[in-house]
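Removed from the display is one protein chain of the complex; every other protein chain stays in position.
Every chain is named by a letter (A and B) in the order it is written, and numbering of its residues begins at 1.
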Amino acid sequence: MAVDTLAVTGLKVSIQGDEGTARILDHIRLHLAPGRILGVVGESGCGKSTLIRAILGILPEGARVEAGEVMFEGENLLAFSEAELNRNVRGSRISFIPQDPYLALNPLFTIGQQLTETLRWHAPALRSNAQRRARLVELLRRVQLPDAEGALDRYPHQFSGGQRQRLLIAAALACSPRLVIADEPTTALDVTTQQQILVLLRELVTEFGLSMLFVTHDLGVVAELCDAVCVIYSGQTVESGPTAPLLKAPLHPYTRALLGCHPERSEGFAGIPGAVPSPLRAPPGCRFAPRCAHARPACSARAPHLLTPEPGRQVDCILYEQDTVPA
Amino acid sequence: MLILRKFARDLPAMLGLGIVLVVVFLAIFGPWLAPYPQDAFQSHLLQRLKPPSAAFPFGTDNLGRDILSRVILGARGALKVALAVVGAAMAIGVPLGLLAGYTRGFVSELIMRVTDVFLALPQLILALALAQLLGASTESAMLALALTYWPYFTRIVQAETRRLSASLFVDALQGLGAGTWRILLLHILPNALSPVIVRATIGLGFTILVAAVLGFLGMGATPPDPDWGLAVAQSRTYLPGAWWFATFPGLAILVAVLGFNLLGDGLRDIADPRLRRSR
Partner (left out) sequence: MTSMLEVRDLSVHLGGRRRWLRRSVPPVRAVREVNLDLRPGEILGVVGESGCGKTTLGRTILGLQREAAGEIRLEGRSVGGLAPREARQARAAIQYVHQDAGAALDPWWSLGRTLEEALLIHGVTAAAERRERVDAILAAVGLDATVRPRYPHELSGGQLRRVALARILVLRPKIVILDEPTSGLDMSVQAAVLNLLLDLRRRFGLSYLFISHDLSVVRRLCDRVAVMYLGRVVELAPAETLFAAPLHPYTRTLLAAAPSLDPSTRPATAALQGEPPSAARLPPGCAFAARCPHAAPRCRSEDPPLEHADDGRQVACHRWRDLPGHSVPGAVSTAQLAAHS
């Protein structure tokens, strides 16, 4: 089997704050195979954005990686220096599509000025501005932006939300990356625009031979787009596997509860009782245990072993160790 | 209390607060604290221009009065002027700002244009002109300063009110059927107040400075008042020799202005409702 484009194992990140040390990521495990789209799903506060920052090496001040590996095409990114990351990884081999297309562009510069800048840094093969512009026009056409030539001389506010997201996708592709990390890129968009963007992303992944880490809270979007899913609860990977079987028959009690809240699946809008624990006072062992209907004393005592109940699927839950899975 | 803890960690602000408290303390208890309280008015020509000594730590002035006592007694006058000026400026500026910010059209435009005209007037020039007109006195200086300071409050309050009246919580109140006065006085005003308090604190220091300048130019306090600016003006003639005569009243002005400015800056940093906690 080919080397995973991205493999994160045992990642622990803590942040030193005013009120003590919070372990934001407790154990994160994810594997993204080449040419695939992996959905990272979790509710607010689960550590999704810290995970992205840890992969890109842009953790905020006070944050520290305590343990774990972030392997990108066989190299551990955590061992790279800041200069190496800037030169060879960020913006070139790994690029990023942000959540809010309104905030990610500088309103004072034209699109052309902002995008050629990136190419100047990361694509030295393109020597002149004319070459860079030609490359950008080609990309903007590919992301189906109307009037691709004219777009370079316009300002961000002259585009709609969907068009701005297309611009950012083009920008992310400009330096032929191997991995694209997308942080909820369709959350701010209307459904019909969202659908257009999802179709586009799928096409681009196939066409450019990319791998994509797609971070979202929307299980419907995951079902539409992703090949595999990794579910995170309060900084812990609880379950991962191929999309269709995982959504059809979730294994971990949290994944089950989460899917049970989805309007398409829910019986009576029960919700999940309780609240996500603060990472300052997280229980040891499984962090979902205090809210879990099937919890037993062992759950809060130690971390569960990783289990593979079915080929390709992984779950971190003590219930599966003892083979006492609730129906 | 988070707000106090955060403030307590801000060293310059705490220094500012300390200075302001000292100035206020001196202003209230000055007559009991000054070693020679009667030196506000009495002169002792036999001991004129004595350098600092144990009996007169800041030395004496051209009329033989204890400079330390006069610096202490001067605090009350300086603070009184500053409070009156800033208070009057707020009384004019804040309601006008609320009105201009909440209404649209002619009234709002009119208020803001008049504000601009007053902002364009140089403060000192107007003060000098008024002093000429009404005679040099602390009162005419105060009137002139208040007349030039209110537009700053109008501007701040207008901008804040405009921002707040577009905010969702005002919209929600209108949806509940709340009246204009309730929204304006109970919701918009308190929310707009933090920048006003910051401005007012800095304004107190600034007014002390400008009042001292007017005193220096002979357009404010009149002798024999123990005024800091006046003292610096009187000391000019004796300067190379009697350095203490100018230095100590000058330092008093500097420290007081600095104190209010540091405190104002510190308050600006904590003027955030999210620091409010129920417990």
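The working rule: contacts are C-beta pairs under 8 Å (C-beta built on N, C-alpha and C of every residue); 3 or more make two chains touch, one makes a residue touch a chain.
Computed from a prediction, not measured in an experiment: that's the story for all the values here.
Trainee: Who does the absent chain touch among those shown?
Mentor: A, B
Trainee: Considering the complete complex, identify which of A:Thr110, A:Gln131 or A:Gln195 is in touch with the unshown chain.
Mentor: Only one of A:Thr110, A:Gln131 or A:Gln195 touches the chain omitted from view, namely A:Gln195.
Trainee: Taking the entire complex into account, which one of A:Val65, A:Ala104 or A:Ile272 touches the absent chain?
Mentor: Residue touching the chain left out of view: A:Ile272.
Trainee: With the missing chain put back, which residues of chain A would touch it? List them for me.
Mentor: 43-44, 146, 160, 162-163, 190-196, 198-199, 202-203, 205-206, 217-221, 223-225, 227, 247-248, 257-266, 268-272, 275
Trainee: Which parts of chain B are in contact with the chain that was left out?
Mentor: The list for chain B reads 167-169, 171-179, 182, 187, 190-191, 273-274, 276-279.
Here is the rule we use: only the chains that are shown with their structure count from here on.
Trainee: Which integer distance in Å separates the CA centroid of chain A from that of chain B?
Mentor: Between these chains, centre-to-centre, one finds 54 Å.
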